[in-house]
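Note that one protein chain of the assembly has been removed; the remaining protein chains are unaltered in position.
Moving on, here comes chain A:
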Amino acid sequence: MPDLLEIVLKLAAVAAAFGVLPLLVGQAEHKVMAHMQGRLGPMYAGGFHGWAQLVADGVKFAQKEDVVPAAADRTVFKLAPAVAIVPYLLVLLVIPVGPDGQVVLDLGLGLFFALAVMGIGVIGAIMAGWSSANKYSLLGGMRIAAQLMSYELPMVFAASSAAMAAGTLSLSGIVEAWHWYWLPWQAIGLVVFFVAGLAELRRPPFDMPLADSEIILGPYTEYGGLRFAFFLLAEYAGIVVLSALTAVLFLGGWRGPFLDAELGWLWLLVKVFALAFVVIWLRVSYPRMREDQLQKLAWAWLVPLALAQLALTGVLRVALG
């Protein structure tokens, strides 16, 4: 039964990554933001530089009372956090961490699987916005829907560009086809994919749907305790997934300067954390965009840029044979 053992081990590794990486990104966000703003950030929990802050937060969330608003749609309200978080777990299954089958599920259509499943996660947030029976939540849910519809298109276009360049939709195949000259060739696609992904995750500066200073926390306003923690976890898992997908599609995934086969997972991890750092950096650097600015960025900039990238990819593919 070596196959079964291998599958169990791989699933355990994915579950561990899903449990640990988002927390690492969250802790990094606490510390990086703090230092960029001339603060120290959490310093007490766990002793050394507050490393256990998020563990303490988790314990706090678990102790809180489970509240469902009286006017809420109970079933949908309770289902929403699960719908928001499970898709990101599924995407992790198809991310290759090394050559020769170092991936849980090597789908021939891995790229489409990842994009399709990530789209489902957004429905969780929309469900939360509607079922809370709160006008701020409803506004947030509507903004999420509007944002997703605008940014899904450039994201899929940019991802298709990488697939066209590689000549395959398999994520492992795309990494194998990657060469250093993809960096200048697919640069526009990289930027478009990353920016559109940020908007789909509703990270600042694209956090109009949450906008804590005007609509409290949008769809998550009525949530508390573990359910709220799940939404937070989904956000950070989303950062991990977006960074991993960007790294796999545009930055060569597990390819590194040496020892690709043995240390592939390490190269991928380095790239994921570098991109996660950029995500945090952008949050600290840019103010929140208004709804009209969001839509303009998507339709007037990202879609034409993604189309230009597709054309460039196609022309060079044909010209180079």
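The rule is short, and it goes like this: a contact is a pair of C-beta atoms (placed from the backbone, for glycine too) under 8 Å apart; a residue touches a chain by one contact, two chains touch by 3 or more; residues count from 1.
As a convention for this text, contacts and distances are computed from a predicted model.
Visitor: Suppose you had to identify the omitted chain by its UniProt name; would it be "NADH-quinone oxidoreductase subunit J", "Cytochrome c-type biogenesis protein", "ABC transporter ATP-binding protein" or "Biotin-dependent carboxyltransferase family protein"?
Guide: Per the UniProt record, that chain is "NADH-quinone oxidoreductase subunit J".
Visitor: Among A:109, A:226, A:266 or A:307, which residue is in touch with the absent chain?
Guide: If we include the chain that is not displayed, A:109 is the one touching it.
Visitor: Which candidate, A:84, A:148 or A:196, sits in contact with the chain we can't see?
Guide: The missing chain is touched by A:148.
Visitor: Sort through A:21, A:92, A:127 or A:158 and give me the one touching the missing partner chain.
Guide: Spelled out, the listed residue whose C-beta touches the missing chain is A:127.
Visitor: List the chain A residues touching the unshown chain?
Guide: Here the touching residues of chain A are 71-73, 76, 107-109, 112-113, 115-117, 119-120, 122-123, 126-127, 129-131, 133, 138, 141-142, 145-146, 148-149, 152, 156, 169.
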